[in-house]
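Shown here: the complex without one of its protein chains, the others still in place.
Let's turn to subunit A:
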Amino acid sequence: MEAARHFQGSWLCVGDWPAPGKRAALLRVSAAPSPLGGVSLSAIAASSRSAKVFRVNCTAAAAAGEQLEEEVLPDKLREIVSLFAAVRDQRAAYEQLMHYAKRLPPLPDEHRTDANKVVGCVSRVWVRAYLGDHGKVFYEADSDSILTKGLAALLVEGLSGSRPREIVRLTPAFFHMLGLKQSLTPARTSGFYNMFRLMQKKALEMEMDSSAGSSPATAAVLASPKESDDARSAATPAAPAASAATRSPSTIAESSPPATSRSVAIEKKLQEALAPTVLEVEDVSHQHAGHAAVRGTTGGETHFNVKVVAAEFEGQSVVKRHRRVYQLLEDELKSGLHALSIVAKAPSELG
């Protein structure tokens, strides 16, 4: 609860920032040990009561909108945003962008790789990230279009020197506050969005590379990011502009807090027996608290969602796969695990 109050101002909002008044979609928080480091939100996730409070806070935060964003913008970005917001004339806004573009040093050819290319831009844009002192992320960028280069420069100056977790938890909402949207075509706006998402993705990659000892489950989860299938939130589709390449920061599926014994045990057993390429174990017990079957069972850990992708499943019927999983988790099922929701696929079946 303490953590919830402390982090009330900082949500990881997945997918599009909602319109004012609308509930935020798919609010997910990575549990510790999270690659975002240091943020012990797992305690909240584990308990059903906090989870409910968590959700209510999120709705209120969505309505609060801009005030919320100011709290979480890195300092430099916040200054740039407020300076741009004050520019009245559209032509002046272009001049400003151009000035930014001119300040940006050109990107050496060796960094103009496909991995650094922003997908879905009307012009060519490259973004490169590297880790500097104290685990902070620094960016370099370039483009053959000067207005796009200006936008890239804006992001580079605004985000460089921040920690990965600060960058990853940002939403693109600050773009509205720049006041540039009406000065740029929808194609360019979506290009800016894609640039931003790529920079977030790269920040996350930096963090992943540098953090040691992530649990196998978390690492596996992040290796194959997908839209979370949390039943309790209404999922909104990813913004049409966002390409697959830039989706990962916003689609970190929740893994059960490894601190709890049962989810660890489940993961361990499935990991050892199946050597899966993807393994996601999610404690959704709080959704079922109050069910007749569960009443009286203490400590939660009664309902789990399991997604597992393993070569062993190739050619097997769904029934057979599910039987296998149940068989592996026999002990759990006998000792209070009430229900498993299983998604079991073979590697060739992933979309």
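Here, contacts are C-beta pairs under 8 Å (C-beta built on N, C-alpha and C of every residue); 3 or more make two chains touch, one makes a residue touch a chain; residues count from 1.
Following the convention adopted for this analysis, contacts and distances are computed from a predicted model.
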{"item": "Choices \"AP complex subunit sigma\", \"Exosome non-catalytic core subunit rrp40\", \"Myelin protein zero\" or \"cysteine desulfurase\" - which one is the UniProt name of the chain not shown", "value": "\"cysteine desulfurase\""}
{"item": "Candidate in contact with the missing chain, chosen from A:146, A:265 or A:342", "value": "A:146"}
{"item": "Residue of A:123, A:211, A:277 or A:316 in touch with the missing chain, whole complex considered", "value": "A:123"}
{"item": "Candidates A:184, A:204 or A:266 - the one touching the absent chain", "value": "A:184"}
{"item": "Absent-chain interface as seen on subunit A, which is shown", "value": "76, 79-80, 83, 87-92, 94-96, 98-100, 103, 122-124, 144-148, 153, 157, 183-185, 188"}
